[in-house]
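Quick one: the structure is below, and I'll ask about it shortly.
A single protein chain has been removed from this complex, and every other one stays in its place.
Chain lettering (A, B and C) follows the sequence in which the chains are written, and residue indices restart at 1 in each chain.
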Amino acid sequence: MPIVTLVQAINMALDEELRRDERVMILGEDVGQRGGVFLATEGLQQKYGPDRVMDTPLSEAAILGAAVGLAAHGMRPVAEIQFADYVFPGIDQLFSQAAKLRYRSGGQFTAPMVVRMPSGGGVKGGHHHSQSPEAHFAHTPGLKVVVVSTPYDAKGLLKSAIRDDDPVVFMEPKRLYRAVKEEVPSDDYLIPIGKAALRREGRDITLVSYGGPMVETLKAAEEMAVAGVEAEVIDLRTVMPWDKETVLNSVAKTGRLLVVSEAPRTASVASEVAATVSEELFDQLLAPPLRVTGFDTPYPLAQDKLYMPTVTRILNAAKRLLDY
Amino acid sequence: MPIVTLVQAINMALDEELRRDERVMILGEDVGQRGGVFLATEGLQQKYGPDRVMDTPLSEAAILGAAVGLAAHGMRPVAEIQFADYVFPGIDQLFSQAAKLRYRSGGQFTAPMVVRMPSGGGVKGGHHHSQSPEAHFAHTPGLKVVVVSTPYDAKGLLKSAIRDDDPVVFMEPKRLYRAVKEEVPSDDYLIPIGKAALRREGRDITLVSYGGPMVETLKAAEEMAVAGVEAEVIDLRTVMPWDKETVLNSVAKTGRLLVVSEAPRTASVASEVAATVSEELFDQLLAPPLRVTGFDTPYPLAQDKLYMPTVTRILNAAKRLLDY
Amino acid sequence: MVKERIAFPSFSQEPIRLIDPEGCWVAPFSHGLSAQELRHFYRDMLAARLLDEKLVVLVRTGRTSFIAPHAGHEAAQVGIAHALRKGHDWLFPYYRDLGLVLAMGVPPVEIFGQTLGNAADPAKGRQMPSHPGSRPLNIFTVCSAIASHIPPATGAAISMKLRRTHQVAVCTFGDGATSEGDWHAGVNFAAVQRAPVVFVCENNRYAISVNISKQTASENIAVKAKAYGIPGYYVDGLDVLASYFVVQYVVERARAGEGPSLVELAVHRFGPHSSADDDTRYKSREELSAERQQDPILRYQRFLEREGLWDAQWANELRLEIAKELETALQEAQKAGEPDPLQMFDDVYAARPWHLEEQRRQVAEELEA
Partner (left out) sequence: MVKERIAFPSFSQEPIRLIDPEGCWVAPFSHGLSAQELRHFYRDMLAARLLDEKLVVLVRTGRTSFIAPHAGHEAAQVGIAHALRKGHDWLFPYYRDLGLVLAMGVPPVEIFGQTLGNAADPAKGRQMPSHPGSRPLNIFTVCSAIASHIPPATGAAISMKLRRTHQVAVCTFGDGATSEGDWHAGVNFAAVQRAPVVFVCENNRYAISVNISKQTASENIAVKAKAYGIPGYYVDGLDVLASYFVVQYVVERARAGEGPSLVELAVHRFGPHSSADDDTRYKSREELSAERQQDPILRYQRFLEREGLWDAQWANELRLEIAKELETALQEAQKAGEPDPLQMFDDVYAARPWHLEEQRRQVAEELEA
């Protein structure tokens, strides 16, 4: 089994799906000869030609809107947005067209497309190469939203996304692109959209996270273990629809919930998970569900590391919960 | 004191501010001779001329982006987006430019502008004339977000928004435009951004809402009163920054919180209020904070009334809380 | 056929016109159309007009909430419809295109069903009136957001090119739509890809109340094609045959792999923007009555008269026949009843996730109570 990075796993998934299904194609800025600015599409244009791995003009509306039309006409487009921060000039194509096409046509037309985008901070990108806009997508009915954190998942989830009959926003934390390597089977496997992964079992506290901060969350859990506290760690992987069942089962056991996300706090996915858990497990909670999130500021360059949930910040919040 | 509708109160505020400060100007689609599709700007172009009440081409990016430049150069633009649903083709101007200008320039440049938009459902508008996108704005650091529900507030808050040194998104529930009339002073008064209004005092349960569903929320409170339950009703008025203090004070007293909003549920302003209250008042809560919201579907025409929080739905949720 | 060989000039100063206001054929070629074909244009225009009138009545009598009248656009819309291969090519229309979709073959009962938002609407009453769509006819369901359908039309056309389906995508919109960023993005990408798509502007010189002088400073809409390196055609859209021949010309050009075009069909909007609008606020009575004197149907009637194909009795019978057909369809649509309220939770995704199941269950319980 090849040992690969997250971005290589993405490349594998794309390669395999392009080979498997001739309706699959890629479009985006610099995805062709350049292979994408992070090399996620490296070598694919050489292999499948410029029609199936297509460089587009510099317009996110053109990319996303064309993907809608391609999908409605029968293709399976995988659109790349160069950075999640740049989805906004084209977001109406996602919100007004992709997300609502099935609904507005009463099921007559659909937009089975994937929108890949590197997201999140930690790479000294300032506020236009660091944002985590998943809440905008999760708040928009008609979109599914995946945020990966491991190479293995990245491949299996991207394949599921490509075969999904609905538009899927697929977010790739760029700081994890080359952070770890792991074994990724070179054959076909799928990871279902909507299923969380239990990354660590524990009975004292439930840590729910996804994407980039999975790293700090797992580190915090390890540090807690040293101190004799067993944290259960859940990686949501899909934030719309998120896996409520897995989260509730865990919190029912531990009585304590900490949600960790690097997106701004207000009206976030973390808020949603926290609000839902208090709603449904009120009597079983030993302490209030807490959130460790990014701050409600634009993403600052100079405080690149301070902005995101740190291990210390996670441990402090966990302590508050355990001492409650 | 004139007795006016909400849309007339908006018109009064605009008129007075145009008169008071020559830096104030209006721009948007059909705001001129037509006076806006809801007549919010009726008569103003006739009075202040086409330079200060300016019809724009059909482009939300042009409207919002020009407002940024006008504001940065020293004007006080009030941009109208014809329907909140149509902000998305121009939202990058709000997110990348308006919201972040002060931050990215280290305070050198600012964008003191107001973005007015009719929002919400209940007018048989289907999914492009009914949405309530406030969560997108509240989740975006740098924007302030106001949602009005009464003529009196509308005038006082719009004036505050125009004089505010930051970009303010100002949402006007279109179904309330002509629903009620009330006395609105014809002289200058301001209502502070960030302060909620206590619409009804009570000790048994706290109902927090804003915008359109204030109507159903107050009706529900009246029905509850008939049954001997005294609900405290808070109108947030500003959803970013929302008035946590007023909400916490009330819930500390009642022990029960129901948040009512017509926006889709997931990762919404309602989620934020619920999550924050459980976080901060865990020990004083007698029941889990609940939410009555719009559904996580595109806004449907045929189920126009069913989609929004109904009085029954509010009463059912309140009952769940009171019986807990 | 003759029409296949005619090349039209792009970027003309004067609008391309084949029939002048007096009904004279003024083109340097013969139209080569049969009497039946020529009468078909008339029928479709008349049907479009009668549909419009009927819809206006539905609003006035409170049976529907909204309508975007297309009177004045009939020649343009019928010209476009006849230039497509129906059921093969794709149409990406906008909300003022009910005359167009009718001519494309959408059954009137579906149009009325959509107008009433009831169970006769194949789209389940999800959108406001004037938002048709048809999967069998490859008519992409209208989206309210102006110009948001331009990039999708480009995408569909790229798919047609890649898969060599010999289809063409025709995308219509108003003059106001050309100011939107998505319009630019979609046309530009199509031009780079030489995708088989035809962009057709029904230019009625108003975007609701905003006159075209405040919309753009370009001399006309067709010239905007220069920004994309594609041909632009400025056409008299009150002339059904000019509309037809030019659109057909560029559709076949696109089908032949020669890439996209932009066509401007200059029309009038006889009614208000929509049933919610009051056009007296911004359009003078003089302007309106001057426009109405240039009725596209009347011009074509004069042409048929000159061709010896006009007959008052035939026209009357036709009118009665269409009126009856529409009335029958309306009756049928009205019978359909309200859509199932729980359909609110369908078609958000291919399958309902847990949160929509929960929300649906809640409403189901409420409805039972």
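Note that a residue touches a chain if its C-beta (ideal position, glycine included) is under 8 Å from a C-beta of that chain, and two chains touch if they have at least 3 such contacts.
Computed from a predicted model, the values in this text were never measured in an experiment.
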Among shown chains, those touching the left-out chain: A, B, C
Absent-chain contact - pick from A:Ala9, A:Met25 or A:Ala62: A:Ala62
Option touching the unshown chain, where C:Gly181, C:Pro196, C:Gly237 or C:Pro339 are the choices: C:Gly181
Per the touch definition above, residue among B:Leu14, B:Val31 or B:Ala72 touching the missing chain: B:Ala72
Touch with the omitted chain, as defined above, among A:Lys181, A:Lys253 or A:Arg313: A:Arg313
Among C:Lys54, C:Lys224 or C:Lys283, residue touching the chain not depicted: C:Lys224
Those residues of subunit C which, in the complete complex, touch the missing chain: 179-185, 188-189, 191-192, 194, 213-219, 223-224, 226-230, 259
For subunit B, the residues touching the chain missing from this view: 25, 51-52, 56-57, 59, 61-62, 64-75, 77, 89-90, 92-93, 96-97, 100-110, 141-142, 144, 164-166, 194, 241, 244-245
In subunit A, positions touching the absent partner: 29-30, 32-35, 37, 55-59, 61-62, 85-86, 88-89, 124-129, 265-266, 295-298, 300-303, 306-307, 310, 312-313, 316
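As a convention for this text, only the chains that are shown with their structure count from here on.
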Far-end chain from subunit A, centres as C-alpha averages: C
Whole-Å separation of chain centres (CA-atom averages), subunit A against subunit C: 40
Per-residue overlap in subunit A, given as positions that touch at least 2 other chains: 61, 89, 92, 96, 100, 103-104, 141-142
Sites on subunit C at which at least two other chains make contact: 124, 126-127, 131, 143-145, 148, 181-182, 348, 355
